[in-house]
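Just one protein chain is left out here, and the rest sit where they should.
In order of appearance the chains are A and B, and numbering begins at 1 in each one.
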Amino acid sequence: MSSLSYIFKRLLLMIPTFFLVMVIIFMLVRLLPGDPAIAMAGDRASDADIQAIRERLGLTQPMLVQFWLFLSNTVQGDLGRSILMRTDVASVIADRLPITVFLAVYSVVLSLLIAGPLAFVAALNRGRWPDAVIRTVFQVGLSMPVFYIGLVLLTFLAAQLRLFPVGGYGDTFGERLYHLFLPSVTVALYTSAIIMRNLRSAIIEVLDAEYVQFARAKGLPPRLILGRHVLRNALISTVTLLGLSIGNLMSGTLVTETVFAVPGMGRLMLEAIFARDYPLIQGLTLTFALLVSLVFLMTDLFQSRLDPRMRLQ
Amino acid sequence: MSDATFPTDRPSLLRMALCKPGFMVGILIIGFSVLLAIFPGFFAPYDPNALDYLAVRQPPSWAHPFGTDLLGRDSLSRVIWAYQVNMQMAVFGTVFALVTGVVVGALVGYYRGIADLIFGRIVDAVITFPFLVLVIAVVAVLGPGLINMYIAISVVYWVYYARLMRAEVIAQMGNDYAAAGVVMGYSDRRIIFRHLLPNAITPVVVYWMTDMALVILLGSSLGYLGLGAQPPQAEWGVLIAEGRNFISTAWWLSLMPGIAIVLTGLGFSLLGDGLADLLRPRG
């Protein structure tokens, strides 16, 4: 099957998933107890105010009509109007999206840079002290909540030692790398722990695989065995895991954006929640879901490039 | 290697457990945490809510080993009392998802058919949301607070358990004994609950342990963000949030609850890893 028709088939499969995603988002606001109009209007609002909000949100119409409107508006890119920002939800998100994407990609790169070499060192020294030290450190890392890592880094590296800015985003690419370094490291410390674990055991498994034994018996030099035979095979499961952890990573960016005052989607999400800005919450949740499924798609494509067995199916 | 890796015998589980220092450390940490959670009054030197305006933000001393907070409350006592809340999270944050997930996963895995197709779509949809985003969105609608947090976590998380359980049940169905049960005319209920469930549940239990660690991290994160436990309740995330603005002058306020989180999380994950090692089928 050509990769183009594979992509097409994969995109088709996303349609029912996204229909359900829309249903979930819709139900979140409509079906859970509590009237969003009352919540949005605040304590001092009059009944007329509340009714006005209801009408604006379309809450007075029948459920199915509401869902249809929600669906068709969303498909047309109309996510409603943010109460908090007093402008289009779509344009607010468009402003913040690049920041979060930058942060996420940065974090992935950093976690691979941290986890990759260490996983190799640990796997090649399996059972000896370097392995034990690396695993213990990462086990502790895995037990640290992201906000706590962030807080510690922020306090000591940014506030005390003034090595990094305390917050903000920067304008040029270089500035962004600098400004978002600590927030990304914060997320990366957590995700790299997951990746390191998986990559280490994948490498160990591959090292013991018969085809690696065969490669050794062929008298190949170690760099060829590690680079060509071990790494490629170990990467397959790690790429899958990385794809599947994208939700975790996004959760991490949400927290880290809050801790470091990075004006991304995660921080906006929290602001929207405290302001009870339902259109914005809906829009953000949907955007996050879109991002994640985009990454799933990319993971699939990457995997099928890496593994010839998947290309034929 | 075919000949080199033959397992020749199976040492007893207990002996294996004793050989694994990580597992032992995990048991010790969690055992002690459970004690602290059940008898906080016995271990805490002070009333966690006793205010003392004459001893505000005091650094650690003999009288107050972890110092005191903004209102003069004893930090150590607050960290200890928080064990009650945070250990409770590990239970209430997971148990409903676990039970629902196991039951749904087992049924869907056993009967397959249309229910399984629908379930598959639900899984696809739920894993498309970043976990925290969905939980936060549910909390946002229900309002912040511990109970709502449990609801939010359970509403989202049962899917993950069910997915795991379904996969295990399907794998077990491939085994001969399940087919044998069908051939012997056992009732579905008997096959599911007496034969499939006990065999399929092991990985789920292992996952449960690591999940407890995750939920404690998640719960304290929500507490920190103001969406979980609410002050003045002593909860680690809340305590860290309270000390956040004084981190350079009164570092002990955020440091101590942080250590408690890391220790407990570590305990659960060591326990989970140890269990996984012990229960993993060898051969």
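One rule holds in what follows: a contact is a pair of C-beta atoms (placed from the backbone, for glycine too) under 8 Å apart; a residue touches a chain by one contact, two chains touch by 3 or more.
Quick note on the criterion: contacts and distances are computed from a predicted model.
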Hidden subunit of the complex - UniProt protein name among "Capsular polysaccharide biosynthesis protein", "ABC transporter ATP-binding protein", "Sarcosine oxidase subunit beta" or "Cation:proton antiporter": "ABC transporter ATP-binding protein"
Residue among A:38, A:71, A:121 or A:220 that touches the chain left out of view: A:220
Candidates A:44, A:86, A:162 or A:309 - the one touching the absent chain: A:309
Touching residues on subunit A - with respect to the absent chain: 209-222, 224, 228-229, 232-233, 236, 306-309, 312
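FYI, only the chains that are shown with their structure count from here on.
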Subunit A and subunit B, separation of their C-alpha mean positions in angstrom: 22
In the complex, subunit B residues that touch subunit A: 1, 121-122, 124-134, 136-143, 213, 217, 220-221, 224-227, 237, 240, 244, 247-248, 251, 254, 258, 261-266, 269-270
Touching residues (chain side subunit A, partner subunit B) in the complex: 16-18, 20-21, 23-25, 28-29, 32-34, 36, 139-140, 142-148, 151-152, 155, 159-160, 208, 213, 244, 246-251, 254-255, 258, 269-270, 272-274, 276, 281, 284-285, 288-289, 292-293, 296
